[in-house]
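The structure under discussion appears below in the form of structure tokens.
The other protein chains are all here in position, but one chain of the complex has been omitted.
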Amino acid sequence: MGIFRKSIKINTNGLNNFVNITENVIDVIKQSKIKNGMVFINSLHNTAALIMQEDDSTIHRDLVNTLEKIVPLKGEYEHNYEGNENAAAHLKTNLLASNLTIPLENGKLVLGTWQQIFFIEFFEPREREIVVTIVGE
Amino acid sequence: MGIFRKSIKINTNGLNNFVNITENVIDVIKQSKIKNGMVFINSLHNTAALIMQEDDSTIHRDLVNTLEKIVPLKGEYEHNYEGNENAAAHLKTNLLASNLTIPLENGKLVLGTWQQIFFIEFFEPREREIVVTIVGE
Partner (left out) sequence: MGIFRKSIKINTNGLNNFVNITENVIDVIKQSKIKNGMVFINSLHNTAALIMQEDDSTIHRDLVNTLEKIVPLKGEYEHNYEGNENAAAHLKTNLLASNLTIPLENGKLVLGTWQQIFFIEFFEPREREIVVTIVGE
């Protein structure tokens, strides 16, 4: 059993940018030489989320609209000194997730037919860091 | 340290069917012979969720009603070409989770008194696959 870890750095386009990071994660797996185990994916940010979802922009827009109903950009927030977008971004992140775990088998991610890994930017265009850790053999 | 993995296949009854999979997970643990470590549970679907919750149908119905308020079946969705139930199912899945991790000690899941593991079907009656991975010794 061994551990391999590497960060993925991405540049986002700003509010509600869905970035498919599945291939980035697969690259780290290849570098690791680990074939069986678990893959842990961690966003180091409080204003961006990680989800499993289909690579279908209609679903992504529906998710954006659903979150806007719960945490409207024109709502009232105490944490408004970096703007409402920032406050809403913190809340959306907690409603979704900032860490994922995925099985690894025979060198491949164990995903459903339609599952892809997305990083969602909820704030401004930023360089973001996602840590990928592989534990296995 | 070793790794053991096995899929659980279940047949769901359709929309809002809560399936208690705790015993299914315990079966996989027994087969694994692993006594201490972590148990990773992954749903391979985008229209069904995994949660920890009490085995109490009143809570389950309250959760269904809460999700209906956020993601109403009669709402408007861009991803409507498989029906609103499908669109809403994708969104509910992201608001809950599709992976869980649970500690394993002395061959037993470390759960609170009232914690059970539920798979929630948000779409149609389906055969569903849940991957259980045990890492430990």
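Of note:
In order of appearance the chains are A and B, and numbering begins at 1 in each one.
Keep in mind that, in the parts below, contacts are C-beta pairs under 8 Å (C-beta built on N, C-alpha and C of every residue); 3 or more make two chains touch, one makes a residue touch a chain.
No experiment lies behind these values; they were computed from the predicted model shown.
Across the interface with the omitted chain, chain B contributes residues 1, 36-38, 51-54, 56, 58-59, 61-63, 66, 69-70, 95-97, 100-103, 105, 110-115, 135-137. On the side of chain A, touch with the chain left out of the figure occurs at residues 1-3, 5, 40, 42-46, 70-71, 77-79, 87, 90-91, 93-95, 97-99, 101, 129, 131, 133, 135.
Methods note: only the chains that are shown with their structure count from here on.
The distance from the centre of chain A to the centre of chain B, with each centre set as the mean of the Cα atoms, comes to 20 Å.
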